[in-house]
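A single protein chain has been omitted; all remaining protein chains appear in their positions.
Right after this comes chain A.
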């Protein structure tokens, strides 16, 4: 049976860039365990001879002609941004303290 510890949930949340507080970790960690237990039955169902399916209707290499087409203006593209400056998205500093 898979077991996912509170610390592991905290680590996964970190990887997923979600700042879970202690109360949320207490609430979510046991629920995640129940979910993982319920999907664990899938292990070993299909053998090596079964190919994986990533898409229900197989399609390969869908291309379009390399010609310009109408697209959003810079103003439209920035219209939903929390902050913008000089026709660009404005973001907080990228590097952390230790970098």
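Note that a contact is a pair of C-beta atoms (placed from the backbone, for glycine too) under 8 Å apart; a residue touches a chain by one contact, two chains touch by 3 or more; residues count from 1.
Following the convention adopted for this analysis, contacts and distances are computed from a predicted model.
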{"item": "Protein that the absent chain corresponds to, by UniProt name, given \"Sarcosine oxidase subunit delta\", \"Glutamyl-tRNA(Gln) amidotransferase subunit A\", \"Multisubunit sodium/proton antiporter MrpC subunit\" or \"ABC transporter permease\"", "value": "\"Glutamyl-tRNA(Gln) amidotransferase subunit A\""}
{"item": "Touching residues (missing chain, whole complex) on chain A", "value": "4, 8-9, 12-21, 24, 27-28, 31-32, 34-36, 38-46, 50-57, 59, 62, 64, 72, 76-77, 79-83, 89, 91-97"}
